[in-house]
Structure formats: C-alpha cells, structure tokens
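Single-structure report; data block below.
Removed from the display is one protein chain of the complex; every other protein chain stays in position.
A, B and C are the chain letters, set down in written order, and residue numbers restart from 1 in every chain.
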Amino acid sequence: MEHATGLVLPNSGHNRDAEASKMGMWLFLFTELLLFGGLFLVYMVYRMLNAEAFLLASFELNIALGTINTVVLLVSSMTIAMAITAIQKGDRKTSVLLLYVTVALSLVFMVIKFFEWSAKINYGYFPGMEVYQNLPAGESLFFFLYFFMTSLHALHVIIGAVFIAVVIYRTNKGFVTAEKYTLTENAGLYWHLVDLIWIFLFPLLYLIH
Amino acid sequence: MTTATTDLNFFQVKRGLFSWIFSIDHKRIGLLYLYSLMTFFLVGVTLGVLMRLELLNPGKDIMEAQTYNQVFTLHGVIMIFLFIIPSIPAVFGNFFLPIMLGTDDVSFPRLNLLSWWIYIIGSIMALSTLVFGDGPADTGWTFYVPFSVNTTTNVTMSVLAAFVLGFSSILTGLNFIVTIHRLRAPGMSFMKMPLFAWSLYATSWIQLLATPIIGITLMMIVAERFFGVGLFDPSIGGDPILYQHLFWIYSHPAVYIMALPAFGIISELLPTFSQRTIFGYTAIAFSSLAIAFVGYFVWGHHMFTSGMSGTGRIVFSIMTFLVAIPTAIKVFNWVATLYKGSINVQPPLLYALAFIFLFSIGGLSGLVLGALATDIHLHDTYFVVGHFHYVMFGGTGFAFFGALHYWFPKIWGKMYNITVANIAFVIFFIGFNVLYFPMLVVGLMGMPRRYYDYLPEFHIPNMISTFGSWILVTGLLLMLGNLVAGLFNGKKTGRNPWNSISLEWQTPSPPPLANFDKLPELPEGGPYNYKND
Amino acid sequence: MNTGASTFSQGVDLSLYIITGISLFFLIGITVVMIYFVIRYNKKRNPKATNIEGNFTLEVVWTVIPTLLVILMFYYGWMGYKPMRQVPDNAMEITVYGQMWKFSFEYPDGRITDTLVVPINQPVKLNLVARDVLHSFYVPAFRVKEDMVPGKDNFLWFEANREGRYDVLCAEYCGMLHSFMLSSITVVNQNAYDEWLTAAPIVTDEHPGLAILKQNACLTCHSQDGSKIIGPSFKGVYGRTQLVETNGETREILVDDEYITRSIYEPNADIVQGYMRGLMISYENIISEEQVADIIDYMKTLK
Partner (left out) sequence: MEHKNEQPNEAQGHHISSYKEHFSTLAALLLLTVLTVAVSVFGADLRSLSVATALLIATIKALVVAYYFMHLKYEHKLYRWLLLVVVLLFVLFLVVTSIEYLNR
C-alpha cells in the first residue's frame, strides 16, 4: 500500500475486498463471453449462408473424441468446484489434490485435442494446405472456424491451467485459507467459463447434423 | 476521525521518473495518461493540419497520393484509439472518480497501472508503423476488407495495436464499474452519485461489452493476412459485408464511449458555474444508460449503401433516430440548468456552452445521416467528416479542454491566466467553425471523403476550411501555452476557486496522497444541492 | 447543393429540407435561450440562484415532442429512399465494372465504354460488379450511391430528368488513386441517344492491343512513356531483362510472351523489383488469350 500516512477511509480502494475481486472476475468473464460471441456471430452468419457445406464438413469431425473431451471438462469443472468447497471448509490438502486433478484433466483435454488436430492436419484441412485450398465453397470456412474457435478455446484452457497452478502454489504457501479463498474462487470461475464455452462449441461444431 | 499527519500533496510524496511510471496512485496514473495522450494528440492534429494543407488546392500540394492515404489513416487511428476513446475516462475519470466517490483509489490500483502500460505499448505499436515495415496502413481507420487484406502496407501492426489498446480500454472500464459498485462513500447511494460517475458507469459498460467484438474481428484480419484463407471472400461462401457488421457492432457503441464521458463533464460544469442544482438529475442519469443500451443496435447506419437488405436498413434507421432522443433530453436539461442560476462566466463554462452548441450541430447533422434517403446521398462524403469532427472534436474535444480548465487548479493548485484563456477560447471556437462548417457544405455538394484530389468545383470550401485550420492552430497553441505558463507561474489557489460543492473541492489542491485530509462530507440532499434558499 | 437531375432528387431533397428545418429550429432555439439565460441570470444581475430540481411535465414534453419529430424524419427519409430499391420493369440494364481505379460500362449490345450515355426519362438499372476491392458508384446529381462489392451482386437504378453531363465519383475508399476514380454520365434526349447507339463505334487506326489496354484500365497503372505510375511502364518492356521476386527469391528474367502472359494472368507470381504485390488483379477471366497476344504485339511497338 502506497500511503502509510494520512487518513484511512472506510471505503478505501486499498482494503482487501473479496467481493470486488469476484465482481471484477465476473466482469472479465463477460468480456470473454463477448469475445467468443463475435465468433459465434460469424459462425451463425456463415452457417446461414452455407448450410449444406457446413453440414458436410461437420461430418468430418470425430464425435467420440468430442464427447470424451466434453466429459473431461465437465468432470474437471466439478473437481475445481469441490476444491473451493474443500478450502472453504479449511481442508487444504483435499483442495490442493482436487486442483491437481483439475490440471491433470486439462492436460488430458489438450492431449485429445492435439490428436484431433493432427488428424485433421494430416488430411490437409488446415488453412493454407493443399486439400484445404481445394475444398468446396463453405467447407473451408467451416474448417477455418473450427481451427480458430478451438484453438482460441485451447488457449483459454492453457491459461486456465496456469492460473490453477498458481492457486496450487499459493495454497501450498498458505496464502489461501478458509477465510481468504477468493483466488481459488476466481480460478474456478475462469475454469467454468472455459467449460461453458466448450458446452456451446461442442454441439455447434460436432453435433449439428 | 483521523487527521493527516503530513501536509504533503501527491506530487511531493515521492519524486523521480520511476515513482511516476510505476505508481499505483490513481491521480498519478491519470496524469500519466494526460501527458501521453496530449503527445499523441499533437501528433494527430499535426497530421490533420498537413492534410488540410494538401487539400488547399486541387492537385498535388505537398504530398503524394499514397502518403495522403497513410496520413489520414494514421490520423484516424491516433485520434480514435489513442486520443478520444481513452481521453476523458482515462485522464479525468482516473483522477477524479475516486475523489468524487469519496474514496482514496480505484478498486484495483495495480490493474490500473497495467492498463496504462498496455496503452503505452499499444500506442508505440501504432506509431511504430511510421518507422518499421512498409509504412503506416493506408486503409482508413475502418480497415475494410478486402482492401485491408490485399494492401502491402503495415496493416498487421496497426490492427494489432488497436487490439492491444482494446485491452487497456476494457481494464479501465472493469476497474471503474467495480469501483463504483464497491467504493462509494458511506451514504452515497447510486441516486446521490455525481453525474460524471454515472456517465463513466454507462461508458464502462460499453467498453466492457463492445470492445471484445472488435478484438476478435481484428484478429480475423490478422489471420487473413497470414493464412489468406478468404474468410470474407464470397467465392468460397464468405461475405465482405460481415466484416463491416462486426466492425460497426463495436465502433458505433464506441462513439458513445467517446461522447458519454463528455456529457458527464458538462453535467458537472453547469451546476458549478450556475451555482444551482442540475435540472432533471434522474433524467440525465438514466438517459446515459439508455444511450448505452440502444446505441448497441444502430451500427448498420454506417452501411446503408453496402447492399444490406431493405429490412435491415429500415430497422437500423429507426434505431438511429431513437438513440437521438435520450441525447436530446440531456441537452434540454442542461439548458434548463442555466435557468435562474447565478451564472459565473469562466473559461470552463465557455467550453461547456460551446460544447452544447457544437455538439448539437454535430448531432443534428447525425440525424441527416440517419435518414435513409439523405444518407444514400451523403454517405462517405465530407458531410460525414464534418459530422464526426463536430461531435468528436466540438463535443468530446471541447469537453476535454473544458474539464482541463475546470480541474486545473485542483490538480496543480495553481491558476492559469483567465483573460488569455478566454481569448484563446474565442480563437479556438472561431477556427473550429471555419474549419469544419465548410466540410458539411462541400459534403452536400457531393465531395467524397478520403479524397487526395478533388474536382475544381469543390475548391472554395476546401480553401476556407484550410484557413480555418490555421486559426484553430493559433487558438490551440495559445490555450496550451497559457496552461503551461500557469503550471509554472500561475497564482496559487485554495481548495475551492469555483465555489463548488462537489467532493473533490473539499480537499486541498493538489490533493494529498490519500485524497482527503478529513472525512469528506456529502452535500445534503444530493450532489448538486447548493444552499440557495 | 447542386440541383438534382433524377427522379429521386425530389424525395431526397425534401427529407433533407425537413430534417434541416427542424434541426435549425432546435439549434437556434437552444442557442438563443442559452445565451439569454447566461445574460439574464448572470451573477451580477442575479446574485442568488434558485434551486429547481426538475419538472416532470417538462421532461415528458421534451421526450414526446422529439420522439414524434424523429419519427417524422424517419418517415420522410424512408419515403425518399423507397423508390431507390424498386426498379421499374422497363429499365434498361447496363453493367458497371469497378476496378482500381476506373469504371467501365457494358451496354446490352456488348459495347464497352468509359463514360455512360443514357437517354432522358428512361429508367436505367446498373448492375454493379467490383473486380478487386470495394468501390462505390456515386452520382451526386442523381442522389444515388451504392457500393460495389467483389463477388456479390448489387444494383442501383435512376431515371435522369435533366439533360447534361454529370460526375460519377467513387465513394468507397479503394486504395491509392481512389480520388482519381471518376467518370461521367451524359444525359441526352432520345434522338441523340439513338444516334449515339447506331453510330458505328468510332473506327480509329488504333492498334487493337492499345484498345484492349484502354478498355481494361491498364493505363491507369502503366504508362506508355517510361514514367512510373503504379506499375512499371510498358515502354521498352518487351525483350528487356529485369529483376523480379518469385516466392521471396530475386531472379533475373527475360520479358517474353510467356512472362507477359503470366504477368497478366498471375500478376503476383513474379513481382517486379521496386513494385508492390497485390495491387494488380488477375485478368484470367477478363482478357482472353488472343487479346493477350494483341497486347504483346502492341508492347513490341513501344520502343
């Protein structure tokens, strides 16, 4: 805190304010929603303009892998929610364990995603590749959006995992306690957002047949 | 109640460059913004004056066509993203919002510093195109595809800069919203909050919810330039018009990011200088929210000639007219605030009055553009250029300088020379109109914008306009010179030279680091309740 | 504003006058009241202010009246615009091509011109085709403007009702010479138009290659006298060796038939040193191979 001297106001911006950090986190999540929202808008318009092509292209995606990944994310959402419960109850060990599980699940998600991507890239569906350039009108747009949306989402998965790793570190150091667990809560909120986005990406990309 | 143990003001607590650029004090961050912003503003206006010089006569005057295109693009990018979007919130919002709420800082002081750094990085990126790569973008600040994807100039860097600047804008907005929710002084309910805070609240919501859209859109341009997939290419099922939709979904709300804080400033200046309550507090407060909300759904009025569907055009035209209503309400309430006041004519008030006049011209010319028939004729002509300079410069710009004159004694504890300030104002005001009014005229005659060269029949208005730019330069230099002189050898002022009852005037000038030396007292019966009975 | 010369001008001008009229009323009203208050309630005259919190009736009044007025403005704007999208059945159709930085017009009989000649009182529908980037077809005197979007159909129609020559301007920024992208429409009476139509295309002893260059706006970027505009000059180009950049590598190349053909069909394959990539579009579907042969033939004459 920069000012040691002087008047201390009851509503000081330098007070620890858990509610403020949580509110800040929510507001940040709103911006994330609209960031992806822009992409969903593009998706909607292009699907409207190229309904058949999008349908055909979506058959190329692997529903099984998509479903597994959905389950992975849902479970990880639960584990981090439980980690919050644990820390609220003062059970630091369980909390950290659950956070580890969450990070592990995020890795599982990324590995599966990686295999999915490389399969597509092997086919040549990546923007700029030979096969991609010769795709029928509309299908290439689908694959562009597929890569754009899933990689932006994957970026969020990575950021989320790093965020959780920080929480683990801070919890182990004893900075996160039963009275002061906003950090865990915020990591949880962020992680749930990652899940939320996927909940919409999954049907829009894989399922709409 | 504790009292200050020291009389140091926030300038004196620490010294040295690092105590500034790593400060988390909202007042210092506000000033950091002020200095950097004014620097970029001077770059931007210099480009503006150069453009006017080129347009003095038809044919080549001082630069090549390509240079001209780059100049107006850079002018637009600087003015929009580096100057006017951050202007009032980042400078005066940062400095005064916490004080007006009766607290000592924003909710997230460190985040606040981070947004300034992001702003600086983004600005340097934008300006770096002058030096690196194939020169500044030549696309216009709208970056319309497919041209922005084809051209060889450094569009990628300009676009990334706008992306980075967007982050800064989002973080500031986020910070303000939380601050307003969490840190109001005990007893200050939302309905007792100063109107400047209200306008910042509405602005922040736009920053928060519209900026991500431009972020993702600009990323698409970058992806296009790298992979060349033809995301907006109709031959593979894309649609170039979709880009315009995405761009304006952000950029129309963005014009209210520019305008709303200015409305807040005017709502502060008028009560102070007429020494009475504001007329229609509730109407002014809620019209800000109404503008913010309705303003999200009018973006299509920039695209009336793009080949949109007929229904689309009609919907967007109606919405455009609707968004003018809350603005009209504000204007009427402001004028009514002067009624039976005890009006003290000082430079800040002159700027406020000029604001009402100039912004009305700008806004009313906006109505001409909002109507379908007339916009078909006037779209992308100098009429539009006239319109937006009136609202942005005549509106927000004048409010910015009004605020600077108003809060100058508070920030620095000194007073500039009032007479010189008045003279500068008059020159500034005249120059402004001589510069921009001919643009409306030449637009009606049919001169398109972004024209390096023009037909002979447009010569006279263009010439007058260029003369106007010289008058304006004189006024601006005189004004800034006067302020700088005031900084060095202005007379010391007390806490409250304008005799206002707003909270920021209860503390010493300049304020101490903790903002107050005694607990601030909220005025009884509302923020503008002058004791007149 | 210049006097209108089409059937739309009346509707557009009417809505302009109505909106401007209402606007002036408010602008002058607000300004006068404001100045009056500042003088009348100046602190010298009125040392003690009166607090007035607001007045509900007034708020309602100044919400409702502007609302009604803007609906009126919208209505006139809409009415002035409505006919612009309803093309009469008897309209004659002409295709307009926009490309950096030239308009060209294709008549139903296949003739291609730089400027438009139309008969008076005859609806004309223009199909707008952009070949490279966005352009906008703007005729101030007719109060019409519509964007030309590459790959998408768009149109515009008008009926001129005054004889004369009117400017056509490009109103959507399209790159370096945007402001030079001009043309004109000449409105003539029916007789003169028929005469113009039946007059055999002016026979000149122009080289067929030159005609093709003119038609396709090549000469806006390529000079014939050695000066550099946007692309390299055609003077002496044939048979010369020059440095080009291919896939990022610089190599020396002889300008021969094959190279010129490639330059026209795939202009971005080899970039002449000192020039910009991406400016010239591919003429693959626009200029036939015989025409390219003519062009090459003509280039050989430019020594």
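In this section, a contact is a pair of C-beta atoms (placed from the backbone, for glycine too) under 8 Å apart; a residue touches a chain by one contact, two chains touch by 3 or more.
For clarity, every value in this text was computed on a predicted model and none was experimentally measured.
Trainee: Indicate each shown chain that the hidden chain touches within the full complex.
Mentor: A, B
Trainee: Among B:Ile62, B:Met191, B:Ile460 or B:Ala485, which one touches the chain that has been omitted from the display?
Mentor: The missing chain is touched by B:Met191.
Trainee: Could you tell me which of B:Tyr296, B:Trp334 or B:Tyr390 touches the chain that is not displayed?
Mentor: B:Tyr296
Trainee: For a quick check of understanding: of A:Leu97, A:Ile112 or A:Leu196, which residue touches the chain that isn't displayed?
Mentor: Checking each option in A:Leu97, A:Ile112 or A:Leu196, the one touching the absent chain turns out to be A:Leu196.
Trainee: Determine which one of A:Trp26, A:Tyr100 or A:Trp117 touches the chain that has been left out.
Mentor: A:Trp26
Trainee: Could I get the residues of subunit B that touch the absent chain, sorted low to high?
Mentor: 181-182, 189-191, 209, 245, 249, 293, 296-297, 300, 308-312, 315
Trainee: Considering the whole complex rather than only what is displayed, give the residues of subunit A touching the chain that is not shown.
Mentor: The missing chain touches subunit A at positions 17-19, 23, 26, 30, 33-34, 37, 40-41, 44-45, 48-49, 63, 67, 70-71, 74-75, 77-78, 81-82, 84-85, 88-89, 188-189, 192, 195-196, 199-200, 202-204, 206-209.
Rule of thumb we're sticking to: only the chains that are shown with their structure count from here on.
Trainee: Suppose each chain is reduced to the average of its Cα coordinates; what separation in Å results between subunit A and subunit B?
Mentor: Spacing between the chain centres: roughly 34 Å.
Trainee: On a C-alpha centroid basis, what's the spacing between subunit A and subunit C, in Å?
Mentor: Taking the average C-alpha coordinate of subunit A and of subunit C, the gap between them is 46 Å.
Trainee: Note the residues in subunit B that touch 2 or more other chains, in rising order.
Mentor: 235, 239, in rising order.
Trainee: Help me check something: in the complex, which residues belonging to subunit B touch subunit A?
Mentor: So the residues of subunit B in touch with subunit A come to 2-6, 13, 23-26, 98, 101-109, 111, 170, 174-175, 177-179, 181-186, 208-213, 215-217, 220, 223, 227-231, 235-239, 242, 245-246, 249, 512-519.
Trainee: Per the contact definition, I'd like the list of subunit C residues that touch subunit B in the complex.
Mentor: 1-2, 8, 11-12, 15-16, 19-20, 23, 26-27, 30-31, 33-34, 37-38, 41-43, 46-55, 58-59, 62-63, 66-67, 70-71, 73-74, 76-81, 84-85, 132-134, 136, 138, 140-141, 143-147, 149-152, 154, 167, 169-180, 182, 276-279
Trainee: Touching subunit B in the complex: which residues of subunit A?
Mentor: 2-3, 5-14, 17, 19-20, 23-24, 27-28, 30-32, 34-39, 41-42, 45-46, 49-50, 53, 127-128, 132, 137-138, 140-141, 144, 148
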